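Note that this complex is displayed minus one protein chain, with the remaining chains in position.
As written, the chains take the letters A and B, and residue 1 is the first residue of each chain.
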Amino acid sequence: MCASRLVRWAEKRSPWLLHFNSGACNGCDIEVVALLTPRYDVTRFGIQLEPSPRHADVLLVTGVVTRQCAERLKRIYEQMPKPAFVIAIGACGCSGGVFAGNYPLLSGVDKVIPVDMYIPGCPPKPEAIIDGVVKLLKTLEASEDE
Amino acid sequence: MVSIDLVFFIRSLLFPGFLFILLMSLFYDWVTRKVEARMQNRVGPNTAGPAGIFQPLADIVKLLAKERLVPHDVRSLAFTLAPVLSLAIFIFTLFFLPIDGSTTLSGISFEGDLIVILSIITLANLFLFLAGWASTNAYSKIGASRVLVMFLGYDIPLVIIALTPAFLANSLSVSTIATSQSIPFLFLIPWSFVLFLVTLQAELEKDPFDIPDAETEIVGGYETEYGGTGLAFLKLAKDVQLFLGSALVVELFLGGPYGPVYFDMPALWFTIWFILKVLFVVILGEFIANIFARLRIDQVLSISWKQVMPLSVVSLMATLIVAFWVLPIIGVGG
Partner (left out) sequence: MNDVNKNLSSMILEHFGKDTVQIESLKPGLIAIHASSEKNRDIIKTFLDADDEATLSAISGVDLGDSTEVLYHIRTHGTIVTLRCIVPRNKPTIASITDLIPGANFHERETADFFGVTFKGHPYPKRLLISDDWPEGVYPLRKDAEIPSPETKAEVLPEEEMTTRAEGTRTVKIVIGPQHPALLEPERFLVDVDGETVTKVTPRIGYCHRGVEKATESRTYMQDVYLVERICGICNSCHSTTFCQAVESILDVEVPSRGKFLRTIVLELNRIQSHFLVLGHAGHEIGYDALFQYMWRDREIAMDLTEILTGNRVITSFLAIGGVRRDLEEKTKPRIMEDLKKLRERAEFYKHLFEEDRTVRMRTEGVGVMDKKEALSLCVVGPVARASGLKIDVRKEAPYAAYGEVPYELISRTEGDSWARLLVRAEEVLNSVDMIEYAVNNLPAGDFKIRVPRRVAEGESISRVEAPRGELFYYVKSNGTQSPERVKIRTPTVTNLYSVIKLTEGGNIADVPAALVSLDPCFSCTDR
């Protein structure tokens, strides 16, 4: 009982991110990278950008998911040890954005992997991304009680 | 002979043994993160506990709670054991260093334990190499081979420099070296101190020598395929290695845990001085790491063999002069 509370506390305080661009214009990606810089500094929350899927808890996906990337996205998600969460960032990640329906796309991250949080915007401001991540962390407690 | 009794268990498992070592390693991990953050004009972790001090603990607990994933092609015994053995060896090596005035297990120190410590550190590093070698990923293998190549460069200078305090103290036992520093050796042989810090940076794989962990080149290096438990042990092993390296600097050059004692409580005050001195070395090391870019492996080897190696030999000569001619004149030393 005490151990599981400790684990939940730890998971909330140490969300490690993996960033994957599945065919985005880069706007969302540079706002994600900007999160680590002094003005926004998400390391305050224990957030770290990790290099390998095996080290990460939260997968940040930007982009429309092109056909070429779809298989890779699935493989990356499978490589992450569970519990793992997926955040779709930007209008493109949510539903394809301005490119929805174009021929080489799957238009949206949830066509390939389950998504836990959608952060709309083109691109969303870093404050919006932080807000989304923090809200996701808050739901961790609720979901683990179920 | 070490007697197995209640004191043995308390000292080895709680203080200044296992638990104390782990807690201090996590503490120094937090210190490095804060120093790095402040040097980069950021704040660093500040939500997990007051000033974020529990952040490393949160990281380790979270990792231990994750799903266990072992890639199917790995040599699974080596894959699973390498991080654990690394961690165990680093912790055990710390038993040789006097932390509260005496070594963790009384009677464990002997003449020549400095050589043993240096060899065990090498062995533990080899287990880190094994961690990468046991993974199937090409990145892990390159990271692992880089550990060995770096080792070719810095290990010999490291041993030579580590022996210089032994000449001053006239002993090869770390405990004796620590006790014979009425003037810390940092002031008597400062060149040695500087060189030891440089080779220690390479040993600890920190900038400018953090090549095996060059994330932008080889992803996670030897850590790439590890997730969950294995990664937790690897990270703990690195933290304890940092503590061990800094503790060695303190014992050899900064006078060990010895310092002014108040209220006739030597164990407490020795521990406090020890913690403060190690803190100083950790901050110094992190400072150096943040002001340089990462060097390429051939540049590291070139610097090692063309500059550090000759300098360590010269430094050894200079130390011998100090030990045999200068010190007797001043009347210092054992």
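The rule is short, and it goes like this: contacts are C-beta pairs under 8 Å (C-beta built on N, C-alpha and C of every residue); 3 or more make two chains touch, one makes a residue touch a chain.
These numbers come from a predicted model, not from an experiment.
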item	value
From B:Leu128, B:Ala144 or B:Ile297, residue that would touch the chain that is not displayed	B:Ile297
Touch with the omitted chain, as defined above, among A:Pro51, A:Gly93 or A:Gly132	A:Pro51
Of A:Gly23, A:Gly93 or A:Gly132, the residue in touch with the unshown chain	A:Gly23
Selected residue (touches chain absent from view) among A:Gly46, A:Gly63 or A:Gly132	A:Gly63
Residue ranges of chain A at the interface with the undisplayed chain	18, 20-31, 33-34, 36-39, 49, 51, 53, 63-64, 66-69, 72, 76, 97-99, 102-107, 111, 122-123, 125
Missing-chain contacts mapped onto chain B	36, 39-42, 136, 138-139, 141-142, 207-208, 210-211, 214-219, 290-299
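Here is the rule we go by: only the chains that are shown with their structure count from here on.
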item	value
Gap in Å, rounded to a whole number, between the CA centres of chain B and chain A	35
Residues on chain A engaged by chain B in the complex (per definition of touch)	6-7, 9-11, 13-14, 37-38, 41, 43-46, 50-52, 54-55, 57, 79-83
Residue numbers on chain B that touch chain A, as the complex places them	33, 37, 40-48, 52, 54-55, 57-62, 65-69, 215, 219-220, 223-228, 231
